[in-house]
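Just passing along the structure, written as structure tokens.
The other protein chains are all here in position, but one chain of the complex has been omitted.
After this line comes chain A, so read on.
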Amino acid sequence: MAAPCVSCGRALSARLSLTVRASLARRPGHWKPSAVDWQMGAGSQLLKLIHTTAVTTKKNVPASRHEVYTEDFIKKQIEEFNIGKRHLANMMGEDPETFTQEDIDRAIAYLFPSGLFEKRARPIMKHPDQIFPKQRAIQWGKDGRPFHFLFYTGKPSYYSLMHEGYGKVLQLEKHKGPLPVKTQHRDLIGSRWLIKEELEEMLVENLSDQDYMQFIRLLEKLSTLQCGPAEEEFVQRFRRGVAIQSKKQLIEPVQYDERGMAFSTSEGRRKSATAKAVVYEHGSGEISVNGMGYLHYFPVLQDREQLMFPFHFLDRLGKHDVTCTVCGGGRSAQAGAIRLAVAKALCSFITEDEVEWMRQAGLLTSDPRVRERKKPGQEGARRKFTWKKR
């Protein structure tokens, strides 16, 4: 099932009709004989986009039952996509040669604004490889003889990977002797192994958990041995980088007012309260909220404790002056909003380590909880009406 795919201009109707034809041509449970071409694959090349059984067991893709995408069809889709991309670039007034996928996304969002909340339901235009699920090529030749030597295992790509990996291990052990300790670990930090779903997607095959565990064990064994660049590259294919969270934290610049005092501003939100806080670097610990003292504005101890939290955490209780304005929400939401704003503003005066500690303490995360909507047929968001037996 193709995701909603947009092309521009005259290609639209053609593409749509193709999709219709493709779905009409479906036959459940069949491997369509080679109406198209065979591709004699080299030993390790497995994926030819010829047709037949689609292999999608991903959760989020609806059960596409035996979609048939002929290779021609896919090729034509790719051509149409490229032409469409150039048309889109022309329409947006940009250079067709350097029109990237992000530009396409932006252009589509601009031309077809959608109010739908679910991002995957909005119009997209992507390369057909990303839209049509990868399908396995036909795996045997005209005489019925399979191409791959491990075809009869049922999961040829997986087992061939294992075979390759183990071969490398044996080779290394033969050369070096068993298990010298690996000296460099740098490539392992900041990256993670593929998860099972990603591996399945890569191999276009269904795997079981045990298969996956075996594979990871093999890779780890391989990585512990000292190996040359070819093996490194083999292992790196199965690692994905993990971004470090704290680098994403935005630090406000410090500003100076007319008297030369350093201060920084930032905003914070919680539920439906918004707050703007101005934190002065040198002060005596006075906090003024909407022009009133904070003792007056927050008579409840709990709110004042919330205000105190960022300062107390950084041990700077009497050292900063704060002026803030807040509106919306209730008393607790306003306190939370001010706390977030103050924490963000304080980031400009402290070291990076302290910023990281604050982030881990949860002071810099905006609280995503909002009031849940009331549903029909229930009394509140969760509470049901009283159940009566009759």
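Here is the rule we use: a contact is a pair of C-beta atoms (placed from the backbone, for glycine too) under 8 Å apart; a residue touches a chain by one contact, two chains touch by 3 or more; residues count from 1.
Definition applied: contacts and distances are computed from a predicted model.
The listed choices are "Protein ECERIFERUM 7", "Small ribosomal subunit protein mS29", "COP9 signalosome complex subunit 3" or "ER membrane protein complex subunit 10"; the UniProt protein name belonging to the chain that is not shown reads "Small ribosomal subunit protein mS29".
Within the complete assembly, A:G285 is the residue of A:G285, A:G330, A:G362 or A:G380 that touches the hidden chain. Here the missing chain is touched by one residue of A:E305, A:E352 or A:E379, and it is A:E305.
Of the options A:E102, A:E118, A:D315 or A:E372, the residue whose C-beta touches the omitted chain is A:D315. Think of the hidden chain as still there; on chain A it touches residues 285, 293-296, 301, 304-305, 308, 311-312, 315, 317-318.
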